[in-house]
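Structure record follows, encoded as structure tokens.
One chain of protein is taken out of this complex; the other chains stay put.
And then chain A:
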Amino acid sequence: MKRNQRLALLMAASLSVASLSACAGSGGKGDASPSASSGGASASPSATATASASAGAAKAKKTIVFSTITNYYTAGLKQAAEDYQKLHPETTVKIDIVSDNTTYMTSFQAKMAAGGDDAPDIVHANLLGDTPAGNVKKGYILKLNDFISEPNPYNNGVSLRDGINGDYWPYAYTSDGDIFMLPFDLVGTGFYYNKDLFAKAGIAETPTTWEDLFADLQKLKDQKIIPLSMSQATGSDYEGWMVGAFEDWANRSRIPEIIVQPGDARSTPEVEAINGKIQYKADDPFFDIGAVVDAERTMALWKSGKYDLQGPAEQKIWSTLKQLSGYLQPGYATMKDADAYQLFISGKAAAYWNGSWQVGQLLKDQQALGGKGFEWGTFKFPGFKQADPNFPGAPRGILVPGHQLSVTNKKDADTVARAKDFLLFLYSPEEAQKVFTTTIDAGQFVQGPSLVKGVTLPDEVNAYLDGFKVAGNMNGQIGQIATGNPAAEPNATAELKGLELQYYNNKLTLEQFLQKKADFVKKTNEKYIADNQFDLDPKTNP
């Protein structure tokens, strides 16, 4: 019995230790992200600002809610809210911080479906769970057509239309030709790189072609450095931007075929005015700025089979991406972006693919690292060394207004007026400058250069942002003819990613992969056509 007891004791002890070790174990991953702190900017209100008639007339105390995502100008917006309240004690602006995009979208749609009383008053138009036109049609967000032409009392009477960089207004139109948002800043995608690690591998210049990029990544790999860190996990698949850029490059000559055209059921005079100017030119990456694309025409183009889903362009795109996958960090298929970033900031990965919004975080983290930090820079999505007729012109990427602010369509006109007044205040050069400065000081996301005229960023920040200024903005919809899933269903996204990974891991040949991808595109596009009752004749309204 005693022997049994000793045996039991030994086994229980080992199990207990194993159990506790599982709870006490550490992966050894340090948290390089310092906590955000606010401060730096003065809180004095704009000297030139005067209360607008709409807000000034309303004396009752009210709260308007500005809903944003964690870290997106959070500190700057709070500063603006405080400044505004000093001018308008009768209006409290609450900056409501939502943790993630999915919650943001779901919450907005659910609150608006329930009548909208509990919905925030100012929202991010690109996170509303439906197309801008859809949200305007449903009465969830306001048309801002007249609002942007009103004189802004906080900017010496200069209207929003004139106070915001005019190059990017075309992005503010819905497919029905209405203004649905106010652009605040510009975002772009690109590569961050660790200059010290590049130098250690003998790389003197940043690559501008895929061939050079692969040569450089190989040099880094030879030095036992993770060449490139990029998340491809479900929900943070940043390779998707590369796929989008490649598909846009291969297909943008077909964009005129998918935009709304005169005589189409969805055509309006406003849309005609925008789309009428669009003409494809290989050497003009901005040729389609603001183009209003028609989903039915996109599906009709796919159905026509004009683009060969197994042709040379597709072969080149996917073999390039497969080659790139060989230089990614181990576990990239399920590694979230935060962990991919940790590899870069901790000096384990030499390059990191992300967007301009990460600049603020990197600046802050480098500051926190002090002597252990490293020199870093940015470079653009590369081209091909030899001109390829399947990829005319220069590659584009994401280059659009990032912070797109809309006003919720609420029943209470006074609340709507106060929300609009706060936006006028926010888009004054002085206050917008303060938002940027405060945000940078707090190490939060400044997504890119400001689109509010008169706002300037430090030279250091501008230098980093240069790597994200790609040739132009890719068209997000043209890629649907090659990758399907126009409804962007997460389950379908995961299915396609599964196929890609099988190809990258040599479980499928290129031909097999392209065949399976074509089947996937057929399945998802046909479901989309059926769900939307498209007859693929854009002249008729389904």
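In this section, contacts are C-beta pairs under 8 Å (C-beta built on N, C-alpha and C of every residue); 3 or more make two chains touch, one makes a residue touch a chain; residues count from 1.
The working rule: contacts and distances are computed from a predicted model.
**Q** Assuming one chain is omitted from the figure, identify its UniProt name from "Sugar ABC transporter permease", "CoA-transferase", "ATP synthase subunit b" or "Cytochrome C oxidase subunit IV".
**A** Protein name of the absent chain (UniProt record): "Sugar ABC transporter permease".
**Q** I'm checking contacts with the chain that's been left out. Which of A:489, A:511 or A:537 qualifies?
**A** Hidden-chain contact among the options goes to A:489.
**Q** Specify the residue from the set A:208, A:234, A:323 or A:366 that touches the hidden chain.
**A** Only one of A:208, A:234, A:323 or A:366 touches the chain omitted from view, namely A:234.
**Q** Which of these touches the unseen chain: A:335, A:398 or A:417?
**A** Candidates A:335, A:398 or A:417; residue touching the omitted chain: A:335.
**Q** May I ask you to list the residues on chain A that touch the chain which is not drawn?
**A** Touching the chain left out of view, chain A contributes residues 4-5, 8-9, 11-13, 15-16, 18-20, 22-23, 25-29, 102, 106, 109-110, 113, 129, 138, 226, 233-235, 329-336, 339, 343, 348, 487-492, 494-495, 497-502, 505, 507.
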